[in-house]
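Here the complex is missing one protein chain, while the rest keep their positions.
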Amino acid sequence: MESVQAEQRRTDIGPPNYENFLHPVIKKNYGTWKYHEILKPGVLVHVSETGEKIYTVRMGSPRLINIETIRMICDLADKYSDGYLRFTSRHNVEFLMTDQSKIDPLISEIESKGYPVGGTGKSITNIVHTQGWVHCHTPATDASGIVKSVMDELYDYFRTMKLPAKLRIALACCLNMCGAVHCSDIAILGVHRRPPKILSNLNKLCEVPTTVASCPTGAIAPAVVDGVQTVEVNEEKCMFCGNCYTMCPAMPLANSLNDGVSIWVGGKVSNARHAPMFSKLAIPYIPNNPPRWPEVVDAVKNIVEIYAKNAKKYERLGEWIERIGWSRFFDMTGIEFTKYHIDDYRFAATTYNTSTHFTL
Amino acid sequence: MESVQAEQRRTDIGPPNYENFLHPVIKKNYGTWKYHEILKPGVLVHVSETGEKIYTVRMGSPRLINIETIRMICDLADKYSDGYLRFTSRHNVEFLMTDQSKIDPLISEIESKGYPVGGTGKSITNIVHTQGWVHCHTPATDASGIVKSVMDELYDYFRTMKLPAKLRIALACCLNMCGAVHCSDIAILGVHRRPPKILSNLNKLCEVPTTVASCPTGAIAPAVVDGVQTVEVNEEKCMFCGNCYTMCPAMPLANSLNDGVSIWVGGKVSNARHAPMFSKLAIPYIPNNPPRWPEVVDAVKNIVEIYAKNAKKYERLGEWIERIGWSRFFDMTGIEFTKYHIDDYRFAATTYNTSTHFTL
Amino acid sequence: MANEAKKSTTPLLDDLEKGKWPSFVREIKKMADKNPRAKDLLGQLEMSYRDKVTHWKHGGLVGVRGYGGGVIGRYSDSPDKFPNVAHFHTIRVNQPSGWFYTSKALREICDIWEQHGSGLTNMHGSTGDMVLLGTSTDNLEPIFSKLTSKGWDLGGSGSVLRTPSCCLGKARCEFACYDTLALTNDLTHEFQDVLHRPQFPYKWKFKMAGCPNDCVASVARADMSIIGRWKDDVRVDQDAVREYAKSGVNVQTEICDLCPTQCMSWDGRELKIENTWCNKCMHCINAMPKALRPGKDTGATILIGAKAPILQGAELSSVLVPFMKIEPPYKELKDLVEKIWDFWGEYGKNRERIGELIQRVGMGQFLEAIELPPSPQMIKNPRENPFIFYEEYFEEEGSGEGSK
Partner (left out) sequence: MANEAKKSTTPLLDDLEKGKWPSFVREIKKMADKNPRAKDLLGQLEMSYRDKVTHWKHGGLVGVRGYGGGVIGRYSDSPDKFPNVAHFHTIRVNQPSGWFYTSKALREICDIWEQHGSGLTNMHGSTGDMVLLGTSTDNLEPIFSKLTSKGWDLGGSGSVLRTPSCCLGKARCEFACYDTLALTNDLTHEFQDVLHRPQFPYKWKFKMAGCPNDCVASVARADMSIIGRWKDDVRVDQDAVREYAKSGVNVQTEICDLCPTQCMSWDGRELKIENTWCNKCMHCINAMPKALRPGKDTGATILIGAKAPILQGAELSSVLVPFMKIEPPYKELKDLVEKIWDFWGEYGKNRERIGELIQRVGMGQFLEAIELPPSPQMIKNPRENPFIFYEEYFEEEGSGEGSK
């Protein structure tokens, strides 16, 4: 059966042209949009120079969705948006429609299926996240479970626009950081804390020189154990980056007792007002506590709420912290400041406070 | 003769106590000063809680002064300030006096001897500088000659207070930077540009391993030439820091054709408004052109004048540049921007512009 | 319910069916009823929730014929317990630019995946692909041929050009300064070969954002970030500004005071912008989209080098070309890209991203190699250290210029 198709085997055709998928009104007004308004949470209207309008209804998604759900979404698109829809860069679904009167019915139907509408404007939109225990071999925590737990708690912020500014949360399950975790208002990052174990079959799975070279801190050295070529790890020098494991399957770091998550704050990506910023360490370690990671949820919620109460309009989390100063941030959130917060990597010296500018 | 004194040889007595050198009015009002005023350029009055006053007249000095000049200064002190005087952290002389009516006569007498009065407030005060060809073995340029040439040209800025803010110039004759050159509004820095020559007697003067280890870029390697242990330099890797020469006299870098100066801008030390800042590269290289280094003088003057014309009140040079942006600084001063301006040392990545914030 | 939970073999995951946010567990469970792969995934995931570690082994090299990427190999460490996820490879399907779809197209994908995989997906992966989550090796070729027959192709993985992605740009955004969708589509097609066959030292990502708001996080996640901007003046509709003011916007504190270059002023009637100072941050336009618009002389800033932290610490992209017109056939851009890839191919070490290479050789060096002029827009500030690699010097004799 497959051989027949193999004859016609096509390669390198690339993705379908996006033009095939554009709503006719979008096609017609392509590049001539004049302004937009957020009509209410999750609902946008874009108005063209020609006066034509396109309405968008944004639906939250857990990202990990099954084909039944996709088909359900397709049904909604057929019913409300002429079969046209899109996904956003943060994994939400957008229905693109011309008939304003269909908006509320669509919203009701979406909500009746258990999905929220929102994520626009000064809200907390979907959490960009990664695979975790669902599909990856290097995670220090799960992705989807924490995301679900956090969003259950912050649900209201998705469906309203009551924050001072956008607040973007991201999660990555290991230091590879598949996603913009390093530049998020709040980032949840899986961390290992036990140096790699060296499996006895290392010499079969890995090349010793490549494995040694994989370590950025030079913690790995060649060794001979029971007459077999292997490596050893200087635990003092290990900061648990996991790169050795990426290069050599015989050096797993994952460990139920020590893996967990860290919390980072104050990153952003847009150039609006302040230049893009990296997220900075807020909480070095919280143990994994599935299925709901309550300590993580509390930590995130605490930061969100204190920010929501204190920041000025338009001020992103990082902009707010920059204004009030980090000592005040730690004070206000009650988060403990530890030696782990002080950078000791390559650019450490550039993060020291070389002034007397601070409050006590 | 000396043996007699050797018997009474005293060591570790430390410097004399400053209290012996304080004017009685200062002693009396020590720690009770209430406020000060700059009465005119070079003249301060400090008023105590008790109402008592001390007047200060600040005289410019070339720093390299002979004992006749010191004696002349002492004469002035005896005549005008009860024999009390001090030097400032930037090498000016200060007469501390109680009789206001003596101020103008003192100023006339100072000026009649060829020394200026000024350096207070929004002025260009003395240039902090180093030894140069007068006394050091590693300079890439002279110190006193450039200082004299620049101050001749900026003389008026010492005697007035017409700048937007203080402007501090410093000079160091090599990368050792004996002085706060790295944090000055304008810094003049001697630079070598030819890799060290290796003298044939290296093996007698230096240890090869120490010499090799002295190079931060690993440019120096052991070598054997004509059967003699020596070193060789990978010229590609040399950035002329001179550390090898500090460690090993057989590796001189000084060279009449290639030595010269670089100009740096925008540093500051005080915490007033903006935190302390390093100076940044403005002009990578100007050849040595004694006795008056006209190109250096012009370059400094150009920067001073454009700053003077454009900055806002209280804005230090670096604060001004930060406000207008570096592209505008290079535009306005006509200084060429080259690849040398882009950092390529340890923290280079932290200096890249990771935003779209700039003007064209 | 309470009754059911007692019998459940997935008590931990069951807890994640509760709560208001849509549940990924419910998504898996729904498939588990009909799809054995989904069922075993659920079982293995519950085991991870109990053990607090992953039960996936290190991925192996699997793929479709002639391609070096597009499939992430994945094997269970407990194939005896969960035989249906013994292999559980994901397939990355290259999304259309801007993630625009018709229901028809999506249904076709669903049908293929129903037949050959777990029925589970990520819409989408964080690089941008449609991620089909889990199938066995023998299904790869069939899926591939069915996908291509419907007009779909695989995305990237490994040391290739990764699937480019973009914000929705001119399709639905009034801020777009160039056509992100067209460029993304064009580059993706132009570079099919390097997308499917590893020829690079490591991965390369393109992300295109229509304006400095950067709705696709390009500055943080792309080796080359192409961010729209304009050169001329912000377009101002003064009447509309007054409308905003009337409707409650405090133009002074919410707009002028927050302008990073402090180049705006408002006298209660007219909004003045000193456009030579404006750094195109977008704030004022974002805040009053009915009144303000980007200028008309538009193009993009090209930035280079973002990546995640392994191993030197994360990087954001930094300015490479302050301003470039972005118009088909995009020759200037493609020439630049080719030059950079040549340099990277020649000097990049194995697993060295372009951003790391630039740090290693120095930006000045890199610019010279790719024949771009240095410009102050590239930097936050000039160097602070005096360790300058001057390149020429005069020979002792004064006879001419030497060079290192």
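So that you can tell them apart, the chains are marked A, B and C in the order they are listed, and the count of residues begins at 1 in each.
Basically, a contact is a pair of C-beta atoms (placed from the backbone, for glycine too) under 8 Å apart; a residue touches a chain by one contact, two chains touch by 3 or more.
What you see is a predicted model; the values in this text were computed from it and never measured.
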Taking the complete complex into account, tell me which visible chains touch the one left out. A, B, C
Which is it among A:Arg58, A:His182 or A:Arg316 that touches the chain not included here? A:His182
Per the whole complex, from C:Pro198, C:Pro212, C:Gly228 or C:Pro386 the residue touching the absent chain is C:Pro386
Which residue, A:Asn20, A:Asn203 or A:Thr354, contacts the hidden chain when the whole complex is considered? A:Thr354
Absent-chain interface as seen on subunit C, which is shown: 309, 313-314, 384-387
Hidden partner sits against subunit A at residues 175, 177, 182, 189, 191, 193-195, 216, 235-236, 238-241, 255, 257-258, 262, 266, 278-282, 284-285, 324-327, 329-330, 337-346, 348-360
Which subunit B residues touch the hidden chain? 2, 5-6, 8-18, 20-22, 26, 30-31, 33-37, 46, 54, 56, 60-71, 73-75, 77-78, 83-89, 91, 93, 96, 114-116, 128-130, 132-139, 142, 144-145, 147-149, 151-152, 155, 158, 175-180, 182-183, 216, 241-243, 245-246, 249, 254-257, 259, 269-274, 276, 278, 288, 290-292, 313-314, 345-347
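FYI, only the chains that are shown with their structure count from here on.
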Pick out whichever of the two, B-C or A-C, is joined by more C-beta pairs in contact. A-C
Measuring centre to centre with CA averages, how many angstrom lie between subunit B and subunit C? 48
Cα centre of subunit A to Cα centre of subunit C, whole Å, reads 12
Residues in subunit B with touches to at least two other chains are numbered 346-347, 349-350, 354-357
Shared-contact residues (touching 2 or more other chains) in subunit C: 212, 219, 227, 260, 280-281, 316
